[in-house]
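One structure is given below, represented as structure tokens, and several questions about it will come after.
What you see is the complex with one protein chain gone and the rest in place.
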Amino acid sequence: MAKGPYSDKVMDHFMNPRNMGEIEDANGVGEVGNPACGDVMKLFFKIDDNGVIQDVKFKTFGCGAAIASSSMATELLKGKTVEEVLELTNNAIVEALDGLPPAKIHCSVMAEEAIEAALKDYYKRIGKDPSIVDEMKAKIKNRVKS
Amino acid sequence: MAKGPYSDKVMDHFMNPRNMGEIEDANGVGEVGNPACGDVMKLFFKIDDNGVIQDVKFKTFGCGAAIASSSMATELLKGKTVEEVLELTNNAIVEALDGLPPAKIHCSVMAEEAIEAALKDYYKRIGKDPSIVDEMKAKIKNRVKS
Amino acid sequence: MIYLDNVAGTKPDPRVVEKMLPFLTEKYGNPSAHFYPLGRESFQAINEARENVANLINAEPDEIIFTSCGTESNNLAIKGVANSFKYEGKKHIVISEIEHFSIQNVTAKLSNQGYKTTKLKVDNNGKINLEDLKKAINDDTLIVSIMHANPEIGVIQNIQEIGEVCKEKGVLFHVDAIASTGHIDVDVKKFNCDLLSLSAQNFYGPRGVAALYIKKGVHISPLFDGGYQENGFRSGSENVPGIVGLGEAAKIAKLEMVQYSKNMKYLRDKLINALKGMFSFLHITGDEKDRLPGHVSFWIEYIEGESILLWYALKGICAASGSACSSNILAEDEEDLAASHVLTAIGVPNDICAGSITFSMSKYTTESEIDEVIKVTPEIVNRLCEMSPYYKK
Partner (left out) sequence: MIYLDNVAGTKPDPRVVEKMLPFLTEKYGNPSAHFYPLGRESFQAINEARENVANLINAEPDEIIFTSCGTESNNLAIKGVANSFKYEGKKHIVISEIEHFSIQNVTAKLSNQGYKTTKLKVDNNGKINLEDLKKAINDDTLIVSIMHANPEIGVIQNIQEIGEVCKEKGVLFHVDAIASTGHIDVDVKKFNCDLLSLSAQNFYGPRGVAALYIKKGVHISPLFDGGYQENGFRSGSENVPGIVGLGEAAKIAKLEMVQYSKNMKYLRDKLINALKGMFSFLHITGDEKDRLPGHVSFWIEYIEGESILLWYALKGICAASGSACSSNILAEDEEDLAASHVLTAIGVPNDICAGSITFSMSKYTTESEIDEVIKVTPEIVNRLCEMSPYYKK
């Protein structure tokens, strides 16, 4: 069979999405959308007292790449600490999916943004300034650069 | 076999031209050419004392239509009187050939012109004013019109 | 495999292929070579094809020009009259909002030459309003170009009435009949049209060949300059096997269209009725009465078109979607993704990746194939709804 626009990994996650659904008692929820094409991605975190992601689930309205990016992101997140989570870039998601078509890279970016949004929600809920997420993110980016 | 640009009649006269050659002792020779495409047609008449065409031959440099028009003209001319000969129009030649492609009609016109030229030459040789041919032609045309 | 993307091209009729084969093997002559039989055979073959195409649309053979695709026919029609000396000075074009890119983008290109375009709105069923058309035409109007049937939402325009308006107003009229020819009656005399595009791949002919009807007396400036082919309207060596295939497809359509279209209509109505009963949030697009036989199109709230397409494909069903996400997967940039202009024109919310799907059947489509679609659709929709943050049970 001729190769399709998506890798086998993408198709696998599209057909068998991991961690699909909602977490009733989530303590971090992030929802982002792409105005260009209308995709919406919602992430649910259950983070324990040590700042470790105990559970993560997603709901996504979007194309194959959006669904696969969400699913892959949840897999990569589980068991990670908040700090580690922020180090997860969209590139890592793309790589883990064995690539995405150029026009679909934005789906992985959306996943990265959803993670940030969920973490901000988490910090807000535990009474911290959510902008800490931006600072942490900036720090990571500087580290990567230097 | 698919139909070609020429009728079977044209092809027959092209392949088996009638009266091809020269008449050594011709008493009327006409040569006309088509500057547009370079065709040249030469007619030789042997006209007896009663003004009847005893023999006629042609030589032609030209395409299939030019050769067939020459050949057909000679067939139509033999045994005719000078007056009858002038009544032979290019349309009659085209008809006798079962048609010619539009772009090749000029080949039949050339044949009509060659006949006129040969007759003028004949009149000149017998000491008459060759313009008599033009007058006779004009008369015929008027008759046809009215 | 269940192939329901026939607006993207049909399976060629085996009789068409059989007719083409000699011209790919032993009959390879150039139709411009009139002086030997091999060339004349090709010449005769394309003229026979020309007669068959003319016959299908009630035109004369010398009003048919062969081209390489529907897009070429549409470009040749519009640019052809725009660049013809005969119509110099007229600089206004009327089209509809739901024309194909090969019309939309042509008028956009012509704006560089000072042409203005009015795009007629369509109603929620995809139909043009005749009053709008009358108002749109002015003294500067060169041509009106309207699609007979829309491949995405299946709607059929009242082409005859549109043609009458154009005739009354004295403007040229081009009909893009690429999605309709070979499926429903296309008749240039009834349509009162000056130009009409059709394409072989849309009705059981081969890919790579199409035609443009140019009414006697109408003048176009060619897109290709060169030799003497196609009366100078379309220079270039002819696609002889393709043209022969188009001719055969036209001949078959003329004879069999009424029958197979009837069958397709039955299957269409069966599928539409089943879909309408499945989900309150599934919306049929396009006029339900004036629509192509075998054409079923809809959109689903809460879920996205590409995902639906992919799932259908996994179930062996080939379909199409007008969603932005599925629009141009080869683009280098997400900016190049765009939701279908046809869907937004009929009022499908364009701020979301519409979950639109088009099924287009062929004369080969069977009832059991349609039953299979009816069977798998709820599974797919439920699965994706479950995943959707918008969907609430």
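Going by the order they are written in, the chains are A, B and C; count residues from 1 in each one.
FYI, contacts are C-beta pairs under 8 Å (C-beta built on N, C-alpha and C of every residue); 3 or more make two chains touch, one makes a residue touch a chain.
Only a predicted model underlies this, so the values are computations on that prediction, with no experimental measurement involved.
Visitor: Can you list the shown chains that the omitted chain is in contact with?
Guide: Those shown chains that the absent chain touches are A, B, C.
Visitor: Among C:52, C:71, C:145 or C:261, which one touches the chain that has been omitted from the display?
Guide: Of the candidates C:52, C:71, C:145 or C:261, C:71 is in touch with the missing chain.
Visitor: Name every residue on chain B in touch with the hidden partner chain.
Guide: Its contact residues with the unshown chain are 5, 11, 14-15, 17, 20-21, 31, 35-42, 59-67, 101-106.
Visitor: Spell out, residue by residue, where the missing chain touches chain A.
Guide: Per the touch rule, chain A residues meeting the hidden chain are 1-5.
Visitor: For the chain that got dropped from the picture, name the residues of chain C it touches.
Guide: On the chain C side, contact with the omitted chain comes from 1, 3, 5, 8-12, 14, 17, 20, 23-26, 28-30, 32-39, 67-72, 74-75, 100-102, 105-106, 108-109, 199, 201, 206-209, 223-228, 235-242, 306, 309-310, 312-313, 317-321, 326, 328-331.
Following the convention adopted for this analysis, only the chains that are shown with their structure count from here on.
Visitor: Which chain's mean C-alpha position is the greatest distance from chain C's?
Guide: B
Visitor: Can you work out the whole-Å distance between the CA centroids of chain A and chain B?
Guide: 94
Visitor: Using Cα averages as centroids, what's the distance between chain A and chain C in whole Å?
Guide: Computed from C-alpha means, the inter-chain centre distance equals 41 Å.
Visitor: What parts of chain B, by residue number, touch at least two of the other chains?
Guide: Nothing qualifies.
Visitor: Considering chain C alone, which of its residues make contact with at least two other chains?
Guide: none
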